[in-house]
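Each remark here refers to the structure printed beneath this line.
Note that this complex is displayed minus one protein chain, with the remaining chains in position.
Read from first to last, the chains carry the letters A, B and C; within each, the first residue is number 1.
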Amino acid sequence: MSIAVIYGSTRLHGNTEQLTEYVIKGLEVEKIFLRDFLIQPIDDRRHTEGGFQPVDDDYSVLVERMMKHDTFIFATPIYWYSMSGTMKNFIDRWSHTMRDEKFPGFKKQLGTKKAYVVAVGGDNPYLKGLPLIQQFNYIFEFMGISFGGYVLGKAGRPGDISEDTAAISAAVNLMRK
Amino acid sequence: MSIAVIYGSTRLHGNTEQLTEYVIKGLEVEKIFLRDFLIQPIDDRRHTEGGFQPVDDDYSVLVERMMKHDTFIFATPIYWYSMSGTMKNFIDRWSHTMRDEKFPGFKKQLGTKKAYVVAVGGDNPYLKGLPLIQQFNYIFEFMGISFGGYVLGKAGRPGDISEDTAAISAAVNLMRK
Amino acid sequence: MSIAVIYGSTRLHGNTEQLTEYVIKGLEVEKIFLRDFLIQPIDDRRHTEGGFQPVDDDYSVLVERMMKHDTFIFATPIYWYSMSGTMKNFIDRWSHTMRDEKFPGFKKQLGTKKAYVVAVGGDNPYLKGLPLIQQFNYIFEFMGISFGGYVLGKAGRPGDISEDTAAISAAVNLMRK
Partner (left out) sequence: MSIAVIYGSTRLHGNTEQLTEYVIKGLEVEKIFLRDFLIQPIDDRRHTEGGFQPVDDDYSVLVERMMKHDTFIFATPIYWYSMSGTMKNFIDRWSHTMRDEKFPGFKKQLGTKKAYVVAVGGDNPYLKGLPLIQQFNYIFEFMGISFGGYVLGKAGRPGDISEDTAAISAAVNLMRK
């Protein structure tokens, strides 16, 4: 098992990162902090003459780093009841990559991967985070990615996650079941 | 009633725009195409010394345009089972605006608004678009925005929406009930 | 196309029935009013020695009537944000029928059917009825039933559905798209 953690948060060492630490404790992982890179929104050219065009940003490098691994952890704060816009832009771009001759077999390769989700929010995440989980499930289903499981945690101010013992316990168990 | 339509799509005159035309036919609206503007992802500084900092992009102008109206229509293609990353970044930034002294009473003002959602997707949107609707519902609830209703349409290739007569009929009825 | 409508309501000529009339107008259907029959809750004996036992009620007759058709409409009031208990007991019993030698090939036959859902509720059904739609979707997926579509309507007091013109329009379109 080789693991990439894709972080969607904008804060350094925030609650989402802290909760994810319990998931990956003792495991070797590659951490990809999306906030450190430039990711353009997708320009949907699926049906445009000439198709998608090369984009001058960091997206391709990030996808290449991710695809070297067989297991992904998507770790995102819950912003407005979904993943952060930064992470969403990253995933939106997959629509381009699926049609990019520089990434042949992108979808097929994803179909061999396994993914987990760690999401932390301040407003009743155990209930209001469920549409986000369902959304990830549809994303994974479409790509053929196996959905290994998820953890929802509750935290608002920095460090609050340390009080969500149920989430911490679930995080510790996430990849061990 | 004064209406702003906020478009999240990247394609010009795409299916989402076309379906929205049925909603707004005969009504005066201001159209805001997010794709034409630079919107940075939020830098979450709610808990950082100094708080949020001014951002050099077009976001503030867009919010000001939106807030002049009492009714919003969020029109987005369904990308990966939620709103586009572009629209998500726009909404993520509300967390800053809520704490921005240049926008006093932002949340309170939103609490007087009404909003509708128009969303078009290619992969079973009537079912797989439901988490998106639930996310919008939570967003509106948090802000006190009245959720007027939504329309889901099915379309993949350009113009396909014209075949979704049920969606068109629902679009025509959306603001008339 | 041969259609069975399975009604879960307890009231005669209630809002759910009225909305369903718009769906089936001009079509020949067999109407099955579950309220007129005795349907015992399932006694889950999947893992009990001897397995399921014959049950002395009307369930088998109702299933036989339903299975003569290739298209089903499940028409239920939204009681407590899901189908009525009467309809739930009817569907729960399918777990028995799948293992009943008197109904060989039950699941396989269902895999050739198409189903629609009509559901009417008084408390924001367009949003709070969505988990019910997702539940039906999982039920149909498990059985291989094709999910043709659904209509949600809003009504509380008798006859209120006549004011939900959007639902009526959707009902008229449901089986015509």
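Just so it is clear, contacts are C-beta pairs under 8 Å (C-beta built on N, C-alpha and C of every residue); 3 or more make two chains touch, one makes a residue touch a chain.
Keep in mind that this is a model prediction, so the values were computed, not measured.
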Displayed chains contacted by the hidden chain, counting the whole assembly:
A, C
Full-complex touch with the removed chain, picking from C:32, C:62, C:132 or C:145, is C:132
Filtering C:18, C:71 or C:89 for touch with the omitted chain leaves C:89
If the missing chain were put back, which residues of chain C would it touch?
9-11, 14, 35, 41-44, 47-48, 77, 79-86, 88-92, 94-95, 123, 128, 130-132, 134-135, 138-139, 142, 157-158
On chain A, the omitted chain is touched by residues 126-127, 130, 133-134, 137, 147, 149-150, 164-166, 169-170, 173-174, 176-177
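The rule is short, and it goes like this: only the chains that are shown with their structure count from here on.
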For chain A and chain B, let me know how many angstrom lie between their CA-based centres, rounded off.
23
Between the Cα centroids of chain B and chain C the separation in whole angstrom comes to 35
Could you pull out the residues of chain A that touch at least 2 other chains?
none
